[in-house]
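With one protein chain withheld, the remaining protein chains of the complex are depicted in position.
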Amino acid sequence: MSTQTEKLNSIVSKNYEAGFYTDVEQDSLPPGLNIETIKAISRKKREPNWLLDWRLDAYDKFKKMQEPQWAHVKYDPINIQDISYYSAPKNDSEKPKSLEEVDPKIIETYEKLGIPLEEQKMLAGVAVDVVFDSVSVHTTFKEKLAEAGVLFCSFSEAVLEYPEIVRKYLGSVVPSRDNYFTALNSAVFSDGSFAYIPENTKCPMELSTYFRINAMNTGQFERTLVVADRGSYVSYLEGCTAPRRDENQLHAAVVELIALDDAEIKYSTVQNWYPGDENGVGGIYNFVTKRGDCRGKNSKISWTQVETGSAVTWKYPSCILRGENSSGEFYSVALTNNKQQADTGTKMVHLGKGTTSTIISKGISAGSSQNSYRGLVRIARTAEGARNFTQCDSLLLGNRSAAHTFPYIECKNSSAQLEHEASTSKISEEQLFYLRSRGIPQEDAVNLIVNGFCKEVFKELPLEFAVEAQKLLGISLEGAVG
Amino acid sequence: MKQNFNRILLQSQSLGDSEPEWLKCKREEAIESINSIGFPTTRNEEWKYTPLDEIYQTELEIPVDADNVLSTDTLESASLVNEPNLFKIILINGKYSRELSDLEVTKSAPNVRPLEELIENEPEAAKFLFSSDPRETFSWLNTAMARDALLITCPENRTIQKPIHLLNIMTGKRNKLVSPRIIIEANANSKLTLIEEFVNLLPDKSLMNAATFINAKPGSLVNHHRISGSSSGYHVGNLHCKVSQDANIFTTSLAFGGNVTRININVRLEQPGASCNLSGLFLGVKDELIDHHTTIEHAASETNSNEVYKGVMGGKSKGVFNGKVLVEENIHHVKASQNSNNLLLSDVAEINTKPELEIYSDDVTCAHGATVGQLDADSTFYLRARGIPEKVAKRILVEAFLEEALSQLPVESVKTELMKIISKSNTL
Partner (left out) sequence: MLKIENLKVAVGNTEILKGLNLTVNKGEVHAIMGPNGSGKSTLSHVIAGKEGYEVTEGDISFRNESIVDKLPEEIAWAGVFLAFQYPMEIPGVNNVYMLREALNSQRRHREQKELNASEFLKFVKEKVKSVGLNEKLLSRPVNSGFSGGEKKRNEIFQMSVLEPELAILDETDSGLDIDALKDVAEGINKLRTSERAFIIVTHYQRLLDYIVPDYVHVLSNGRIAKTGDKNLALELEKRGYDWVGED
């Protein structure tokens, strides 16, 4: 038994494949945050005044706010004055018009990551917007999307080209005052992605954003805004990586989703930010606010996340179920290894009649990591006939890891029905022996069991992403079991 | 806002002039701790659903001897427990009443000693009454304020056959703060059953702040039932249990009535083979707020815990259940299961539940579940189709729902009383 544990421990030495750094000339602002920084960002982006005012208002709020302390994570305080709030590949200060104008080194970077910008993506039917440090470098398939009336571009472009849509929805789901990091993001965000799906349109391909932090001492503060108009459907994918560095870097993004009547948004994330080394040095602080607003009746928002990266994760993709019979889903796999810490989960706020939500969360803790599920299901007095089903399972690999579950259930309507189930256990030695006696080596057997444990979540991912996620899980567990 | 509390703390210090130095010291420490942390508000995570502003704003008094009078008639009608075959221990305003208690002096009776007696005869044992120091404001408040304390011991290898009924009554005039303090020592391989009942005969804004400590020594078995069911008043209950090797604690909390009831139960499984079973039932029919916070700490290998809490909220009542299971580092073979099941029977009632797991060892099997819902429509229909009127059908189903939490209770009269409340209520 104890040898089993030792072996489990010894396998935890992971290999971060996306840890390389790309040497391109950067146009960066010096570290520091003040009104001038914000004005400079806004100027670089040639933003209209209303947006600058919005940023300054957020900054005002930010100054009065405190960093939240309630999550089950410990980290050295962030000095927001040490961060550079703008960094862009230099050749790119003028946004490239075509792929030829993008620095070949950046294209190479993405190829290494398996995100080719080239047209072969056509086969996969995925349109990609790529955000490199602070700016968006390329959006593929714009024309094909335009035919369908789908607007998909970088956030900066959207501000200039579709100001009325941006202005209408920006901050309407996640107000800048929501929390410390949203206020910071609202003040300094440099780019991000924007998508608008017009009425009764099924987006002809999957939309995808790829985020990468490259420069040193840079924080990434992107914003994503997805609006699905009446009767539309979109599936949106998001991936993230960063180079291996000894310093911690801050990623404080905001994602806002709006689904109007009968619309559906499916948002999938594979988060593989650099997690730090096995001693907990370096890695990304991933402090992200993601929220979807099911504003219209029968609308649906579904979050699927596979979280394997980041030194510290603080993230709760949520749904506000406002529209009658709207529904929210949250499927999550969170794997922590070595010294990683994750406090992640969801909030389902039921306001409308007949609203339903489903939460499936799978936590895997290996090494000396801390993995917490934190969730809130709130049924308001108005949410007649609301339903929720929650299942949170935790798997422990190795005796130094920890797994926690903090589910908040608040119910004010007597016709609501809520069910919550949770379990925590270590990987079963009997299952391991069974597979090994069939000739499957221990490490593969652990992988099989862990993948089986996550199956319910993986099946929610688009196929290509699911394969990616399984591979990532295998890499992240490498050395975790022996 | 809390100056009333500060005043009463000062007042209490002057009352304790004749107390031994060590006790004065203990009380001062407790007051210092309270001052450093302050009284909780809803901004405090542990108290987010339970506002106490009203009681903080009330001028409370410390009971004096003149308050501690009670006629036998009042006494008899006050309790929900009417079984004849019980040992009776009565505390009036936290003070042990030898006259009203009924402890035939036989070999099978528990050993009961109040603070004063111990200070006089066994000063070292007296210190034991104040030795536990849970780091929590209301426990400190009890340490600072409890004028009496009672030590109940069950000798090694003894089984006390009759249940012990501990009746705590709060009475007198005007709003009071009453601080009963009871320490129960179940020595090795002993067995006993306790029914701890709290009754408030005072106006709305009085506070009963009770502290009970149970120490289950190796191989002992303790059956503990806690009943707080007064029609009004504020009640804060603190129950701290330590469970040693192969010892076992069953503890049930029944809470209904009152304005605000907050019960903190903490069970620490300290040695291998220790186990606990927690069950609870809370029932709201008008505008009660009933809040249970339980913590089970698995601090040793081979420990088991099992917990079932049931809430039924009608009227404008509000129920809170927060159950935490903690498994400490480097321990093996731990099993823990926890369930919180709730019925919400009115459109203006509310339930907040949070079953938490905090696990720092891998060799565990832990599970928890929580449900919130209404009575099953099919079952109601089934009963009505058999000719049972809707109201009766619902009552039958509520009773069935509660049965699991009540099954361990050794006194029938309390069950009957609860069922009366359920059948009288228009909001269930």
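By letter and in written order, the chains are A and B; residue numbering begins at 1 in each of them.
Please note the rule applied: contacts are C-beta pairs under 8 Å (C-beta built on N, C-alpha and C of every residue); 3 or more make two chains touch, one makes a residue touch a chain.
Bear in mind that the values here come from a model prediction, so they are computed numbers and not experimental data.
Undergrad: Determine which of the presented chains are touched by the chain that is not presented, and list them.
TA: So, taking every chain into account, the missing one touches A.
Undergrad: Pick from A:63, A:168, A:436 or A:471: which residue touches the chain that isn't shown?
TA: Here the residue in touch with the unshown chain is A:436.
Undergrad: May I ask which residue of A:34, A:79 or A:428 touches the chain that does not appear here?
TA: Residue touching the absent chain, from the options given: A:428.
Undergrad: For chain A, enumerate the residues touching the unshown chain of the complex.
TA: Spelled out for chain A, the touching residues are 1, 3-4, 428-431, 433-442, 444-445, 448-449, 451-456.
Throughout what follows, only the chains that are shown with their structure count from here on.
Undergrad: Where the centres are mean C-alpha positions, what is the separation of chain A from chain B, in Å?
TA: Taking the average C-alpha coordinate of chain A and of chain B, the gap between them is 44 Å.
Undergrad: In their complex, what parts of chain B are in touch with chain A?
TA: 45, 330, 342, 344-374
Undergrad: Where on chain A does chain B make contact in their complex?
TA: 5, 70, 379, 381, 394, 396-399, 401-426
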